[in-house]
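Below is one structure, written out as structure tokens, with a few remarks after it.
With one protein chain removed, the remaining protein chains of the complex are shown where they sit.
Up next, subunit A:
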Amino acid sequence: MSLKVLVGCKRVIDYAVKIRVRPDKLGVVTDGIKHSMNPFDEIAIEEAVRLKEKNIVKEVIAVSCGPTQAQETIRTALAMGADRGIHVEVPAKEMEKLEPLHVSKILAKLAEKEQAELVIVGKQAIDDDTNATAQMTAGILNWPQATFASKIEKKDDFLEVIREIDGGLETIKVKLPAVVSADLRLNEPRYATLPNIMKAKKKKIEKMKPADLGVDTTPHFEVIEVTDPPAREAGIKVEDVDTLLLKLKEVGRI
């Protein structure tokens, strides 16, 4: 098989870290905070690697857009089994303003350049939760898309994808080349162990800038304010059942 897969992996604040809003209210504190690969992208990488292990795919290329440290994210992807990496360097300052549309354009350009026939990304990143990159990449490339995949199977010249939709599952066929976005239940990603991370250091990471791909990263949005979610209000204790019913009626619960 000669299928090449491009997998997007974003470096985000680790899922276990408590997020703090910056004093200027235009973003969140990222300095000195633990980052790791977006969990949904881990699922995407795992799926690509599994397709490779089934000999359906020939090469898995991990792509990440971000500051220098995004290389660590690519290393993790390489340790999980990707063959090589592409680091599209975006300085930390500009990274805040990098939008899904820009990333989609970068991914689309890279897919054309590398002649990839399949692009797999996580359905959304756990930092901005935009859930748009896969869809827009498919749009730009004019390829079919299979979003929220919970099962992928290769049949002849198409993929059969089971999608997670509201209230159930949907099975669709997509012709290759295609864009797939991974949902939580697609697989259980393997852990990037220390020996594998060491071995991954031998794999190549190509470096480039968005401008090298002809992608303009001028922001279209301006962040006006970032705020914490409202704190949960304290509950109250009631004397007896009657007061309880009264209180519940007051707040319109019964």
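FYI, contacts are C-beta pairs under 8 Å (C-beta built on N, C-alpha and C of every residue); 3 or more make two chains touch, one makes a residue touch a chain; residues count from 1.
We take it that contacts and distances are computed from a predicted model.
The chain not displayed here is annotated in its UniProt record as "Complex 1 LYR protein domain-containing protein", chosen from "Ras-related protein Rab-24", "Complex 1 LYR protein domain-containing protein", "Proteasome subunit alpha type" or "Magnesium transporter protein 1".
Which of A:Ala16, A:Ala211 or A:Ile236 touches the hidden chain is settled by the complete complex: it is A:Ala16.
Taking the complete complex into account, A:Pro229 is the one of A:Gly32, A:Pro229 or A:Gly252 that touches the chain left out.
Contact residues of subunit A toward the unshown chain are 15-16, 39, 124, 126, 129, 131, 148, 164-168, 184, 188-191, 193-195, 229.
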